[in-house]
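Of the protein chains in this complex, one is absent; all others appear in place.
Every chain is named by a letter (A, B and C) in the order it is written, and numbering of its residues begins at 1.
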């Protein structure tokens, strides 16, 4: 039988990351599920020179890049959807702090699929023919780039197509709606590339809004798209995706999405944001207070909350979880 | 809003298949979920010269091949697990009636993944170096075969690997535990390659043990791995996988697995089996009688039945379904 | 706008004109914002059986409570019949060629329908890569849609800075250098069938693939459009006026756009 793997957020960052690490985010698009608390903790522990692998930007990458902690990034989409451009990421790219290697959203997903398969490359029928293929931020001297998305030949038809480099990130923090103490996880809402990432990454840390009993997984094994066997650690952290949403649990916090992105537009206001929203809390309790009662009440009034109903009866109490974390942190 | 797509089994076979069709089966391994009633109906309507694409043999391929209806087959595993060799398939291969092109189980699954992606080929790190690569039943004169799994070069490392031909079967009959009238489907138990097949195949017919209300899908959208948009028709047929199992619904019928496989060992006994178990029923009612009350009662006493519990309240009655089928058959 | 005494805004006209391009039963992928509103307008008005999806794999859903903040916003996740993933949606269904139509936006578009959403440089990028002066949103899923979807609709505000002879950076391919240059890459998708703007509709010449003015709106005119286009815009011999939105169309659009986002501009 597998063992519980619950540890604290601080321990997870301390144990699994170091400066310069290839850090992948398991999330939905900018407004969806995102393990942004893991990114906050990376900053709290002073991690920098990160190589960020995000299928899409999120507030997490926006924050990490805005704080100057990201040397290299690879992603598909670098905005914040209706919330506009991602000011922190944008600033770090424009000032040359971050080198962003552009791909499309599908490219990032199938590069992770290739990493999961341990294929050296993945066939590319997209991104070819555009500047994404020709121009490389990681190899700026090379034009047209031959190392980023080279052309290959289909051995059956002779047709030309491209080849993506597969990705096997050193460490991934993956946001999930719920996990059991062993590391079996259920995601509500679209997976984006969390399924592929959980296999491609060398180390996998789940960041879960809720911890449920393993009986829940036995009742819904087809929902358990991330089985314990690929998971190294689980962090319990309600409202882990805030100010982004977690389907079934809470909506996006529109005000904070805007004010945060506004703050990330300049170095100075970013420092203030870090002070107020990253370095400010000492415990999960503090973190919840920082979000505020009223705000938490508002965002948990989500139209999607019925999605959580079938699983509520298996949710573990904070006390039960705390005991397991104590053991795990040892 | 999408429209109901429920039709009768006879209509489905009539409408979507013809002699010589590339026919893919959506199933778990030999003992799991399998749309074998679709195969029975293919025989009832006299379809032959089939090109069967099965990630693994099942009693369905065993039956179709044993009845002489399969000219070409591609699969990974050609046995019946603990039930031994698949006598019908075996006989058809040994007598040269069926040409079986060998692959591994993974190869079949990723060839469907390649077909779903519309990649012309899929990287192969397995099947190379063995006779699976060198010998081709479809191109017997070629040795070592250069058209089956040719070698290609990774453009990044120069490493040699293989290339599989992608698969896009003309028609697929996919067994699912439950579907709604629109074609959203839930599979209980391992998917094997049903997810990839549902995208790779040009026409997709679901064969469902139960029909549920669409509200069930809205409650469990993450379980709906086959969305209505890729489905052409749905056939309602309880005990569709018999004598194989359907997790949550019924166990394998051990006696019939054995007697059926025994019958398929010779041409003569196969004819008797066809008479008794393929051409014998005129309706679904007849089909259930053919299995027998006692047998159905026994196999529905499955240890997995708790897996169906969350969905039972949405199951549609036979009458409701019959009405929809009447419309669909028009 | 007021000078035209319009009962609808330019953005509403653009959304309706885009929605009119969608046919019933099609498999369609929408991005966030205008693209989604145009798509769901079509579903609400004349294409009830459209099969809509998002890049991340949300199927069977329609927005509730107003404009979704993103394509996986709870406002669209609240009534889905299926959630899968990006490999499925953008790969199996879009890059594969199975998706009939996609709607994408553009910061800059050129006469062959190539789209830039990556950045703005001061002048040409040059032979080497260099960071943009202004970083935009990147290609996102639009590149995948531009390569794979049966046809692509490009929605863009009609301003001179957005209509270039040649985009500085191709984020999502249109017809590349025109003619049959797309064939070089074997794209299964047919390329952009229309650029629908706040002033009119451009469509590609069947042979050269250069976009020409095909239609203008009741409130715009050919000269206005030409002067807002930074290439020598050709005018189709069949140029015509786009019919005004009908009462039913406006009603359907505004039902989708319940927060009135489109009415503001």
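The working rule: a residue touches a chain if its C-beta (ideal position, glycine included) is under 8 Å from a C-beta of that chain, and two chains touch if they have at least 3 such contacts.
As the structure is a prediction and not an experimental result, all values here were calculated from the model.
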Checking the contacts here: which visible chains does the omitted one touch?
A, B
From A:37, A:117 or A:233, the answer for touching the chain not displayed is A:117
Out of B:24, B:37, B:50 or B:109, the sole contact with the unshown chain comes from B:109
Out of B:6, B:24 or B:132, which residue would touch the omitted chain in the full complex?
B:132
So that we can see where the missing chain sits, which residues of subunit A does it touch?
1-3, 116-118, 180, 182, 184, 195-196, 199-200, 214, 217-218, 221-222, 224-230
Touch rule applied to subunit B and the missing chain gives residues 28-33, 55-57, 75-83, 85, 89-90, 93-94, 96, 99-100, 102-110, 113, 125-132, 135-137, 139-141, 143, 159-161, 188-196, 245, 247, 251-252, 254, 257, 302-304, 307
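Everything that follows uses one rule, which is that only the chains that are shown with their structure count from here on.
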Centre-to-centre distance between subunit B and subunit A (centres being mean Cα positions), rounded to whole Å
37
Based only on mean CA positions, could you tell me how far subunit B sits from subunit C in angstrom?
40
Hunt down the residues of subunit B that sit against at least two other chains at once, touch-wise.
117-118, 221-222, 225
Name the residues of subunit C that each touch 2 or more other chains.
83-84, 91, 95, 148, 188
